[in-house]
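What follows is part of the complex, with its chains left where they were.
All chains are identified by letter, namely A, B and C, in their written order; residue positions are counted from 1 within each chain.
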Amino acid sequence: MVEDPWSQPAARRRLSFVTDPLLATGLGLIPGFAATAVERDRRGGCPKAERDALRRSGLLGASVDGDLGGAGAAFSAILDLVRLFSEVDSSLGHVFGFHHLMLATLRLFGGAEQWRPLHARTVEHRWFWGNALNPLDPGTRLQRGDKGYELNGVKSFSSGSVDADWLIVSALDADERLVVAALPGTRPGVTARADWDNMGQRQTDSGTVEFRQVALEEHELLRNPGPLSTPRSALRPLLAQLILANVYLGLGQGALANAVALVRGAKRAWPGSGVESKPQDPYVRQRIGDAFAELEGVRVLADHAARLLDGALDVGPALAAQQRGDVAVAVASVKVQASRAALRVTSEIFELVGASATKSSLALDRFWRNARTHTLHDPLDYKLRELGDVVLSGQPPKPSFYS
Amino acid sequence: MVEDPWSQPAARRRLSFVTDPLLATGLGLIPGFAATAVERDRRGGCPKAERDALRRSGLLGASVDGDLGGAGAAFSAILDLVRLFSEVDSSLGHVFGFHHLMLATLRLFGGAEQWRPLHARTVEHRWFWGNALNPLDPGTRLQRGDKGYELNGVKSFSSGSVDADWLIVSALDADERLVVAALPGTRPGVTARADWDNMGQRQTDSGTVEFRQVALEEHELLRNPGPLSTPRSALRPLLAQLILANVYLGLGQGALANAVALVRGAKRAWPGSGVESKPQDPYVRQRIGDAFAELEGVRVLADHAARLLDGALDVGPALAAQQRGDVAVAVASVKVQASRAALRVTSEIFELVGASATKSSLALDRFWRNARTHTLHDPLDYKLRELGDVVLSGQPPKPSFYS
Amino acid sequence: MVEDPWSQPAARRRLSFVTDPLLATGLGLIPGFAATAVERDRRGGCPKAERDALRRSGLLGASVDGDLGGAGAAFSAILDLVRLFSEVDSSLGHVFGFHHLMLATLRLFGGAEQWRPLHARTVEHRWFWGNALNPLDPGTRLQRGDKGYELNGVKSFSSGSVDADWLIVSALDADERLVVAALPGTRPGVTARADWDNMGQRQTDSGTVEFRQVALEEHELLRNPGPLSTPRSALRPLLAQLILANVYLGLGQGALANAVALVRGAKRAWPGSGVESKPQDPYVRQRIGDAFAELEGVRVLADHAARLLDGALDVGPALAAQQRGDVAVAVASVKVQASRAALRVTSEIFELVGASATKSSLALDRFWRNARTHTLHDPLDYKLRELGDVVLSGQPPKPSFYS
């Protein structure tokens, strides 16, 4: 771990100068996360201890309004924490961000009588929310029963579902409409399977959740305004996409910071380089600068998108489609740039350090594995096509669960 | 020329929503600049009519303080105009930006008794300043004479020197120190040769200025604080670099806007594409989105650097090296990204449109020729190496005339 | 012009060691072509003197069989000449290659009673053939008249049509079928307009040919076997594509050779580089190596495709679809790689040399302008899609006029 400000291009660097209590709290968690990150990556499974540390930190209530017991932070502050955590552990960055996405989902898809008590109880009980909302997966059905609803089926890619106190779930109703609901993870019939075993993002518990005759009541359905029904409601996918972009950015920054620390400590230069140490190597210096400049561009673009998003969230129900569209364009732009920068930097860091960077004990490949895994969330080519359509048509992008 | 906001990713798009009088004035000049841009690119030489239009517009006084008759605009507002002009004519964007760089040079290198009257007279007489400050070119010497100084030699790459009312010039004195001075372009012995004939930036008059026994007086030398002598004085190269970055960005945006307009009007899709018109082509849509996202990243990064620069200029003489360093890092980052984006976009636009884009009457190659020429101002590899050194050392970049 | 073998990665390098009379003849033309290339690029129009030099050289008969008076060269030898000429003048490389493409078209689309006499007379009269075969352009119609056929309409992108002794033309007949014919450029009603004025390939005369009530006789129609009717007939587009790839490769090689010569002669290194001359600059050395390695890959791939093509041509009428497919895959691969390498190298050479490379007198931008113009012949994205289909399906590509 490197301590000086310049080698930590983003969050940490700024944090060292700020007194914001949320960021200070987040920074306090970093050493603990970092100490076990390599080992936990190897192991996979649920990062129970770290999730509990997040619970204890109070950061799970960061985005909850002050009058409900939370810190009332802007979403941009949540994204700063996502990025910070992702520098050392992008699994934690992801589930932390998605916890707040679930809280925002309540607020954007549901009524005040729904989200306010759930937000308050989240702070009170230090709930960690998990995700079982996956619009591409038609595997869950909602049926009307005698006294309420019944949920059945299996949901894939349910990040943070193991150890989730509460879940947001999507299902198709009898009319093939998408319904979104909130329910406790402990409700009878709900089984979050610990079956996520993928090459990256290994501690996100993004496996399957099984629902067997799970009872749901009307007031648990987020129908008013419901998913993507208004420009404001349609901000939800933008929050999700911007969380992802900040995870990617954090991965790139963390990878670079690790490589820079190794370069600084490197004893030997390449024979024939004409220089005495690796930090003097002209190509190493240039490549570090290149990675930095690329990440700096992504960082500033991510902050820009976050500011636009904060502004749109502040508008409330009257949010215009055009303003939502401006946010969507900014978010799509940074999603693309962050994906590419993360993939490039997490692969190129090895060329800075040389063959010794491949030791398993360093596990530097986890940055690429995490970036590669997570950047497949939805395809860049269609994101770019959508941006092209915006430019060609002069119209804001059509809201979907991916844009 | 395309009119709707989305296809004009940057300045124009925002301008259509703002009431800022400077930007409105600049926007008013665009049709005139655009109407003759192709023909003037072919011709090269001095864009006298357009320079006079800039004189008449009052925009040459934009960065002059209000109490001296100017508009008191922040430097970021000048950069917005540079970008705007560069979308249609990057030669004008360049000389306009460098005019204001000369005004800033007076202020950063000289004393109030020097810059204040010159600023005031610039507004009053609508002077257009040209550049003969070229630290790499040792061709001019300053000698002490009986009653003052004498300047001799030839200066290359003197942008905006033909038709310049006043010039800033650099020379080496008897002790090989760099001295910077301000003098009228009409002073006896000064000859701005109209000898710039290069493949791009063809109307920047970036040729040679000859100085033969040119008299200079002590009060015309900008010695206090002098060039790069303090963190504030060392902001000057950052202004220059950020002007360049905005020229590149404008080139990219202008190129894309032209290509998008042609795609919209294209009658035929590629046979075998399975679509009926070019705007429906999946690859064209994707590539437009890609170019847009890349330019959007540069735009936001350029605006970020401009804000930091405004802030540093506002600090005044007490500016700390660290804050100057923060600006330098932001400027270097955007310089790199803008160079690459401009080169890429100005070349790729042809693939959007197809072979018909190569007609000489469109002169779409001028965007690439201008970008390719101007991005050679100073080498990116050394800019990146410098950024790498910053990251490795944790120290701000060492000021030079290029960083 | 640089003379030593290593800086001329391809044709010239090998030529200095070979005694092949065709290549020696081609090499002998190079100084004359090179001496006026910059000026002719500026002027555009028809390179009459150089075309006549090609006529005098006998190289227009190179691909004609020995028993018909030609040199009986393999098509790969023609491609070597295309590449060689394109290093100094890609317009000449293109029209020279297409002349031989026209001769091959006679042979592949027509019967022996058609191509043999025309080949013989081509050698005898030193004819230069031009192209008016453009399957995408439906502008010409063939109608049956009382005593033969009549051709009407206008054909675009007719390379080498001005000053063409004979032409190959395509037209749609009454049944909307594509018919290909050979006729003298001097036939009444044929007007090759000197209207090609594009940013690159400026001396290819790729403008329009007008046909007004042009008489055609049955024996002038190449109907047996006709266009793309058999695997062998369908080799014709592969010849065209491989000519293009070699033009691109020659452009890249020529651009690099010019830049290397300038680097060698450069007086100054970048200040702060720590080296004394540009050829010692670590980034310049690396970038030259990079460009060389890329072009070397393209060169070897082009030679490989040419060998496959020679082999397929040698098979004769019995050529199997699978073998034709193997050639098509190789040709498509090199077309893609050559396009990219040419665009990259012709743009990057400027970074090797610096700002002085942009002087109009050098006209180094012509390499990029030529590459950019010519690589738009048909879109790479669809070429890549087609290769993807080959990989996915396990089937050879479906012959078309572009693959």
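By definition in this document, contacts are C-beta pairs under 8 Å (C-beta built on N, C-alpha and C of every residue); 3 or more make two chains touch, one makes a residue touch a chain.
Quick caveat: nothing in here was measured; it's all calculated off a predicted structure.
Note on stoichiometry: the full complex in this file contains 4 copies of its one protein sequence, with 3 placed in the shown coordinates.
The criterion applied here is as follows: only the chains that are shown with their structure count from here on.
Computed centre separation for the pair subunit A/subunit C is 52 angstrom, with centres defined by C-alpha atoms. Centres computed as Cα averages put subunit A at a distance of 39 Å from subunit B.
Among the residues of subunit A, those in touch with two or more other chains are 282, 286.
Taken together, the subunit B residues at the contact with subunit C in this complex read 136, 157, 197-200, 270-273, 283, 343, 347, 350-351, 354-355, 357-361, 363-365, 368-369, 372-373, 376-382, 400.
Subunit A makes touch with subunit B in their complex at residues 4-7, 9, 256, 260, 263-264, 279, 282, 284-290, 292-294, 296-298, 300-301, 304, 329-330, 332-334, 336-337, 381, 383-395. Put simply, subunit C touches subunit A in their complex at residues 282-283, 286.
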